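Complex shown without one protein chain; remaining protein chains in place.
This part shows chain A:
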């Protein structure tokens, strides 16, 4: 018990130091998994304790970008949970068609898999030409990869399977070219995407959108920070706008729950108002 209390103190101090030095605010994250990742990071950097890691972070700013890959979790996949995308096609797209122009926000887009999935889906549904997608994240390395839109070919089989289960009419191979062990996604998709650094913990609303997809990001936040993020989502969505969350996320414990109705509960699709 003693040892773990010390670890809690060290973690708190480390997060304070990161906030003061780098202005990234992880103080409102879910602590159990963050603690686990910071312990792995300390191992990786050869630091016997989180206090050592804190000292090095203050004096060696070059370490921070690498640490950011422990503070955040870059696990993603194209058309992850195919039924989410199928429900988007079936229950959301028909209503999106009624707008002359569309804005979509993918919050916590990681290395871009979810953004390209949405862009492909919107192209297949004939909506991409009138759409602008904002793709945001706090991890700038991830954002750079997202912007490049290049994925190792050994991941493509899984993406292809997900894509076809999402109710797609075409083949995923229509949207990339293979080169040197990589799949390079179609540039014309990218024309409709703006990538930018934006934190749900510290930044504010920047646009009004009709669809907002934020998947597997809120689970990393504590309840207070979830409330902040959901408040941003509520303010950013237009009247009757759509919100999609991760397969195991919900509004159940939120004060903002009453601002949304559930559209397809199984796939965590909600509608404002």
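A few notes on this one:
FYI, a contact is a pair of C-beta atoms (placed from the backbone, for glycine too) under 8 Å apart; a residue touches a chain by one contact, two chains touch by 3 or more; residues count from 1.
Simple rule for what comes next: contacts and distances are computed from a predicted model.
Hidden from the displayed complex is a chain whose UniProt protein name, among "Secreted protein", "protein-glutamate methylesterase", "Menaquinol:cytochrome c reductase iron-sulfur subunit" or "ABC-type polar-amino-acid transporter", is "protein-glutamate methylesterase". If you put the hidden chain back, the residue from A:49, A:83, A:141 or A:196 that touches it is A:83. Between the chain not shown and the residues A:17, A:30, A:63 or A:184, the one that touches is A:30. Checked against the full complex, the one of A:216, A:236 or A:271 touching the unshown chain is A:216. For chain A, the residues touching the absent chain in the complete assembly are 1, 4, 7, 30-33, 35-37, 73, 75, 81, 83, 216, 218-220, 222-223, 226, 246-250, 252-253.
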